[in-house]
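The complex is shown incomplete by one protein chain, all other protein chains being positioned as in the whole.
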Amino acid sequence: MLLEVKKISKIFGDQKCKHEFKDNRCIKCGAILALDDISFDLDLGETLGIVGESGSGKSTLLRIIYMDIEPDKGEEKLKGVNLFSLDSKRKRDVKVKNMGMVYQSPKEGLHYNISVSANVAEKLIDNGWRNFTKIKDKSVDLLNKVKIDSYRIKDYPSTFSLGMQQRVQIAKAIANNPDLLLLDEPTASLDVTVQAEILDLIKQIQREMNIAIILVSHDLRVVRLLAERVIVLKNGRIVEAGLTDQILEDPQHEYTQRLVSSIL
Amino acid sequence: MGFVAVKVDPEKIEKAERLLKEKVREVSEEHIKKLIFSVDKVMSESGLYSEDLAAGAIKQSMGDLLEASFLLRAFKNTLRRIEYTEPVDCKEMRVIRRISSAFKDISGGQILGATKDYSLRLLNFDESEEIIKEEDSQISNTTKFDGKLPKVREFLKDYLVIDEEKIDKGIHDITKEPVTFPNPPRSSMLQCLTMGEEGALVMLAYSSLRGYGAVHPTILELRQGYLPLKIKHPLTGKTVNVGEVRATECEVIWQENEKLKVGYGLVLGFNERKAIAMATLDLCLQAKDDTPASDEEFVLYHIDGVDSMGFVEHLKLPHYIFFASIFDRIKKVKGDRKK
Partner (left out) sequence: MKYNFAYLDEDTKKEIRRKILKAVAIPGHQIPFGSRVMPLAKGFGTGGLQITLSILKKNDIIKVIDQGRDDSLNPTNIKRLIKKTAPSVKITNNTADATVIQTRHRIPEERLKKHQILVLQCPFPEPLRWVEKSEAKTRKMHAEMDYSKAYLYLYEHLLRYGEVLIGTRYPVMVNNRYLMDPTPIPRWDIPKLNYAECLFLFGAGREKRIYAVPPYTKVEPLEFEDHKFRTEDMSGKRCELCGSENVYLDEVIKDGQRYYVCSDSNFCEKMRKGIKVERWEDVVRS
């Protein structure tokens, strides 16, 4: 099993308070229970969708898996290694070698003061690449793969459309052939035709790379297209989980039913 | 061939120093002491309270106040620290001026004192005005009091929010320990601010007031006067008074949502604008904002006048190796392009 996530919980607020939660809010100090007891597994070649409305905790969960923030409780094992117990240097090593992240907004994932080629190169350099020509050629390959022309590799991210910036993020995320690719609402800020391009790109990655993917989206249609399995989050808790087709056909929980009915 | 290197003769440096000394020989240090705002600025920025030495430094530097602060700080460094005083309580201050902008009237009264705030900014050319005596001026002692006044903040005790965690358990002497980031100890931060250059603090506070920053506070209390200093007697262990210093203290308040927060400023000597700026910056630094005045590294690294003056002036030192190196790169690229 590539990834094992066990009982993750996250509270935003006063650390010292002995919380008493009602409707995810602590009645004593106002702290927010963002995630409660989240567990799931994922293997190479599998795509897992995480759905829920805004505020359900999906992005927080993804950031915890990517180790951008720390959970209050829970474990994450990657290839058997317990990640949260590692020191910050080793955490960073795991991140750069084994994971790739595409943030909802390209501003979070890209550096705007360097070329798109350099943005992709950063991942390669993090992984020990030290030959300029090889790095440059590989960055061109990756950018071509996400349909960005070679003559634009020196351009700054701000000179590209949002959709293309997202593609640069994807190129960067897969640069080192990671085991795990994380996507946080990758198409949310894009218009419909551009969305389709990005989804096609992700499908291509699924075909060509033996990679585990976690896709966070509020849009069930996106999840239906890409993920065989899905987890439904409501107020930080898993209300339903299972095969995407089954859940869409026959949702058990009333919240899932509402989500499904809204896409038809 | 006509190339000869330029040498610097140490004797020439000595002679230049003596010539400068000669130019100010007739300037009297007693006269300089009367220019109390210059003396106080130098004492505050050097962190050394001595009116005589400050006046001497101002004379030696021929009126360059930043240079004078530098002289005084360098001298301070050669002195051995004997003791730290007990924490001062400005309630003990023998007040000669005290105002609150937040309230119309306060216990003890608004004491205007001898301030320039309301004077007309006209250069005085008329020497023939009658000499006025201090007793006739009616500006000291507007109320009957023994010089000690309660703090205005006492009356807002229940509303003021103070972050208990930020209170420093000890003294981090910045002449001994460098300031570390993130989250430097409060005592380090306050020392940096109080010894900072007046212009730098005023500029940063101004940026915040203008809207380029987090806060536009109100002065809760501004007091100026003579602050007694006490130490623990080495033999008896009792606290004894060792003298008093001129000082200015300012507390500002700012409304942050439903809370009232306090900013604190205390400077050696009489310098109201610096105390107000310091208190404002204290608040800015407490706010987690991404404007320059709230950036702790930006503020604390760049407000020290002695550091900043030295580094800016060091640009006058030879930098031809640095320049040749860059020039070499530029020439190479240009040469490559031509091919």
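As written, the chain order gives the labels A and B, with residue 1 at the start of each chain.
Here is the rule we go by: contacts are C-beta pairs under 8 Å (C-beta built on N, C-alpha and C of every residue); 3 or more make two chains touch, one makes a residue touch a chain.
The shown structure was predicted, so the numbers you read here are calculated from the model rather than taken from an experiment.
Chemist: Specify the residue from the set B:Lys33, B:Lys76, B:Arg153 or B:His216 that touches the hidden chain.
Modeler: Of these options, the touching residue for the absent chain is B:Lys76.
Chemist: From the listed residues A:Ile125, A:Leu162, A:Met209 or A:Ala241, report the one that touches the chain absent from this view.
Modeler: The missing chain is touched by A:Ile125.
Chemist: Of B:Leu112, B:Leu209 or B:Met309, which residue touches the hidden chain?
Modeler: Touching the chain that is not displayed is residue B:Met309.
Chemist: Kindly note down the residues of chain B that lie in touch with the hidden chain.
Modeler: 1-3, 5-10, 13, 70, 73-74, 76-78, 80, 174-178, 180-182, 297, 306-307, 309-315, 317-330, 332-333, 336
Chemist: Need a quick check: the contact residues on chain A for the chain that isn't drawn.
Modeler: Listed in rising order, the touching residues are 88-89, 92, 114-115, 117-118, 121-122, 125-126, 130-136, 153-154.
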